[in-house]
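This is the structure, below, for whatever I ask next.
Apart from one protein chain that is not included, each protein chain of the complex appears where it belongs.
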Amino acid sequence: MNNLLPFASDYMEGAHPEILRCLEKNNLTPMTGYGTDSVCADAKEEILAACGCPEGEVFFLSGGTQTNAVVIDSVLRGVEGVIAADTGHISLHEAGAIEFTGHKVIQLPHKLGKLNASDVKKYLKDFYADDNCTHMVQPGMVYISNPTEYGTLYTKSELRALSDICREYNIPLYLDGARLAYALASPENDITLRDLASLCDVFYIGGTKCGALIGEAVVIPKRGYIPFFFTSIKQHGALLAKGWLLGAQFHVLFHDGLYEHIGASAIKNAQTIRAALGKLGLPLFFDTPSNQTFVIFPNEKLPALKEKVNYGFWEKYDETHTVIRFATSWATTEENTQKLIAVLKGLF
Amino acid sequence: MNNLLPFASDYMEGAHPEILRCLEKNNLTPMTGYGTDSVCADAKEEILAACGCPEGEVFFLSGGTQTNAVVIDSVLRGVEGVIAADTGHISLHEAGAIEFTGHKVIQLPHKLGKLNASDVKKYLKDFYADDNCTHMVQPGMVYISNPTEYGTLYTKSELRALSDICREYNIPLYLDGARLAYALASPENDITLRDLASLCDVFYIGGTKCGALIGEAVVIPKRGYIPFFFTSIKQHGALLAKGWLLGAQFHVLFHDGLYEHIGASAIKNAQTIRAALGKLGLPLFFDTPSNQTFVIFPNEKLPALKEKVNYGFWEKYDETHTVIRFATSWATTEENTQKLIAVLKGLF
Amino acid sequence: MNNLLPFASDYMEGAHPEILRCLEKNNLTPMTGYGTDSVCADAKEEILAACGCPEGEVFFLSGGTQTNAVVIDSVLRGVEGVIAADTGHISLHEAGAIEFTGHKVIQLPHKLGKLNASDVKKYLKDFYADDNCTHMVQPGMVYISNPTEYGTLYTKSELRALSDICREYNIPLYLDGARLAYALASPENDITLRDLASLCDVFYIGGTKCGALIGEAVVIPKRGYIPFFFTSIKQHGALLAKGWLLGAQFHVLFHDGLYEHIGASAIKNAQTIRAALGKLGLPLFFDTPSNQTFVIFPNEKLPALKEKVNYGFWEKYDETHTVIRFATSWATTEENTQKLIAVLKGLF
Partner (left out) sequence: MNNLLPFASDYMEGAHPEILRCLEKNNLTPMTGYGTDSVCADAKEEILAACGCPEGEVFFLSGGTQTNAVVIDSVLRGVEGVIAADTGHISLHEAGAIEFTGHKVIQLPHKLGKLNASDVKKYLKDFYADDNCTHMVQPGMVYISNPTEYGTLYTKSELRALSDICREYNIPLYLDGARLAYALASPENDITLRDLASLCDVFYIGGTKCGALIGEAVVIPKRGYIPFFFTSIKQHGALLAKGWLLGAQFHVLFHDGLYEHIGASAIKNAQTIRAALGKLGLPLFFDTPSNQTFVIFPNEKLPALKEKVNYGFWEKYDETHTVIRFATSWATTEENTQKLIAVLKGLF
């Protein structure tokens, strides 16, 4: 695969060079364990400042599935489930990691990969109107991801509508920001980190796909909102002895605002790809404003594409077409983007 | 804590410099996800070669508690529990991570931190002799750690005795090697990696405490012994998107035998510390041949020690004494070791 | 509610009089605990004889949700989920009892409340064709109920088709027979107890809704198919100290074939009701051959109905209609059936 153009995912490369530099600089400095060190403390403070909730809490975990499972299981009571779009990452692609913790994922139909506030409202209203509702899984949380699994973005008003309903029903709203940097860098985005902190009860800022080697930062705007969350992280096997390893990376990403523009080149390259696909007449599966591009591709051309490009298989579209993904990342070069376009032009 | 001498644990520093160099070298090379890359493949092959079981399997995880929970839960049936020494890490210090997966830890009394083959045999014999044994948790695995939580080592004959009993009762033997490098480097050790592969059904080679930034390598000598283990790792939230990050580190540790001698300086420094403690008349809690030293310390001297040394609190010994730990690691310098001894001499 | 006509469910009354007589007769006879008594032994033998699998095993549990959770959790590995129709009882109405044990319910669309063999085949084929299938919940069992939640019945050829696919993929087929007596008594049924034993890997014969006070009998045609099932029952809190209480009831139901005809009057009364509804022009939601009748009822008439009849609310049909259920049971009298019809006639 060494010679293939790398557009399969946004986690094919390592870390932003500054992060490696920081790890190297700190490498032999002794740190206390489990994230109690001063580097983590700095990173947490910087993140909370960026989110405008200095009184909140931040916890660092290693990956997205892990973060979702730990947060959801720590917030929910035993009898509660989590509402998610049927395309939601936790619904489909996480090997039952949520059910493993004992909770049902209550799936509602997506609209462009997003969960619709009015659908959630209708579900909750109908649920509580049913005399038998105590025989059923209690809706205990709403889960969304932004960007979504399909690369689409919530608008601030959509997010506020969801937040309003959650608060009306006293159900926490949790946002999975695995690719949040690519939302923040998108010209179509109108949601800031501060908006997230004011509209969500918990959210996480993705590192693994956004410039870090590994790591996700869970933000809890209201301190103490999840009691014993530290213990729960340990119980779920998600506590790193060398917590500073995660803190150091987020310190690099947040001490001078790197995170908020690290996704810019990925967006630009994705736009270039989408423009080229448009010119070639290849229809998009969803018109996305972030770093992922889903295109409906003729099956007959896939073997030729596969020889030169590492792309993501998404799903069968029809008998003769397949939805495939081209993902860009902070590490994607303009050069590779142009090479990809050249390959595509050669095929059509 | 910057000026304290770092002897609290063996995970205070980062990684062996060669590991950082390797991460840097590979940083922008695109890799396929989830450990399917060629670097992981190389590392696995090298580990299996070192263990003398080329037909086996290797999986990389991030930390010790996680590895224990995933392995134990993947091997056990629902009705089974795991036998461990009452001092075993899974018994005490992991926030109920094993019980979280639904399994009881069946505690047997330790002997110098170790599980005794004859105690296990007696337990199993009595268990199956009891007419009511189907009303109880079925013993489904034996867990040991080497070095143990108290830094002691199993001898090969002790390990073989445990293995024999496990095989007699058809119960898997699992060894937690979080600090395995410090066993391998100890002059008192007579157990090789090949012995582990032949006597255990599963074991893990610790990276986090033994030179890696993070990472543990689970070795399954008999391929297929744990069906769907990959899926189980994902389900437990333990699968890294950038699996190569772990593979690359183990490649550095195993491609030319670094792992088997990386602990040598830690053992030497620990011996120097123990010799000094002996001269000062400070009694050891256990006489340990590896990198951890547990000493019975007078409480009245602790405040002065605390000003200069970051040590590990272990447990109350009596009203006037405390068991404390001095841990060395591959990163411990001779200079700091001498400084620690000087501090101790100043106190007594 | 004493004066309402009782058609809300098939578990409104107690037990067949013979069962009470048997309990009374045995009341002061000392029995050994946990189902190890001779009455249970007799009942098990009788059930296995009726199912034509004398070498099999029978276990008695207390209720349907419990039985489903215990069986499914005992059969599945941790990473496996259970395939069910989206209308399946375990999908909707059991408060997440399956997810509570850590397993996902993989929902496929129903056809008249039934799971279609070709849908299952397609799902399994596509699943294993997906390169990412190890990232997803493994399909580990197929769950069906007969009669279904909507009162429909599988034909023998439908059941065989499902069984064939399950065996092709080496996935157990589990049949929930909560209302099995009403299938056996239906003129449209062509599946015998022996067929169940030869086509399913596990199934349960419902007692609670079919003449028993409480109790369900799990039949495992191949002895030993679920290792440690007894221990698992205890672990799930489902083992009764007085196991003979369940055995005695099934002994009454099976020692001379009572179970196979106890549902006959319920079917007859249900047919009478359906004929009357037809004459009144009230459309059925599904045309069912068993003891449950689902009818599309005008909302405006519901208040008047409610004054005289205890019926089951099922679901909203449209803005002006509701699906309601009239359930008959072995205890339903012809007199009450006629009264119900008179009430309905009075309304239309």
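Residue numbering begins at 1 within each chain, and the chains themselves are lettered A, B and C in the order written.
One rule holds for everything that comes next: a contact is a pair of C-beta atoms (placed from the backbone, for glycine too) under 8 Å apart; a residue touches a chain by one contact, two chains touch by 3 or more.
Here the structure is a predicted model, which is why all the values come from computation and not from measurement.
> Have a look at C:K44, C:H103, C:H135 or C:K234 and name the one touching the chain we're not showing.
The one listed residue touching the chain not shown is C:K234.
> Looking at A:S118, A:T155 or A:T231, which makes contact with the chain not pictured?
Among A:S118, A:T155 or A:T231, only A:T231 touches the chain that is not shown.
> Any idea which of C:S62, C:T87, C:Q107 or C:S290 touches the chain not displayed?
For the chain that is not drawn, the touching residue is C:S62.
> Which residues does chain A use to touch the chain missing from this display?
Interface with the chain not displayed, on the chain A side: 34, 73-74, 77-80, 102, 134-138, 227-228, 230-232, 234-235.
> Just checking the interface: what residues of chain C touch the absent partner chain?
1-2, 4, 6, 8-9, 11-15, 17, 20, 23-24, 26-33, 38, 62-70, 94-97, 100, 208-209, 213-214, 231, 234-242, 245, 310, 331
> May I ask you to list the residues on chain B that touch the chain which is not drawn?
Against the left-out chain, chain B lists 78-79, 81, 92-96, 99-105, 131-132, 135-137, 313.
As a convention for this text, only the chains that are shown with their structure count from here on.
> Specify the chain with the shortest distance from its C-alpha centroid to the centroid of every protein C-alpha atom present.
Given all protein C-alpha atoms shown, the central chain works out to be A.
> Taking each chain's centre as the mean of its C-alpha atoms, which one ends up farthest from the centre of chain B?
C
> I'd like to verify one number: the distance from the centre of chain A to the centre of chain C, where each centre is the average of its C-alpha atoms, in whole angstrom.
Centres of chain A and chain C (C-alpha means) sit 42 Å apart.
> Compute the distance, rounded to whole Å, between the mean C-alpha positions of chain B and chain C.
Averaging C-alpha atoms per chain gives centres 50 Å apart.
> Specify, in ascending order, the residues of chain A that touch 2 or more different other chains.
In chain A, residues 94-96, 100 touch at least two other chains, as defined above.
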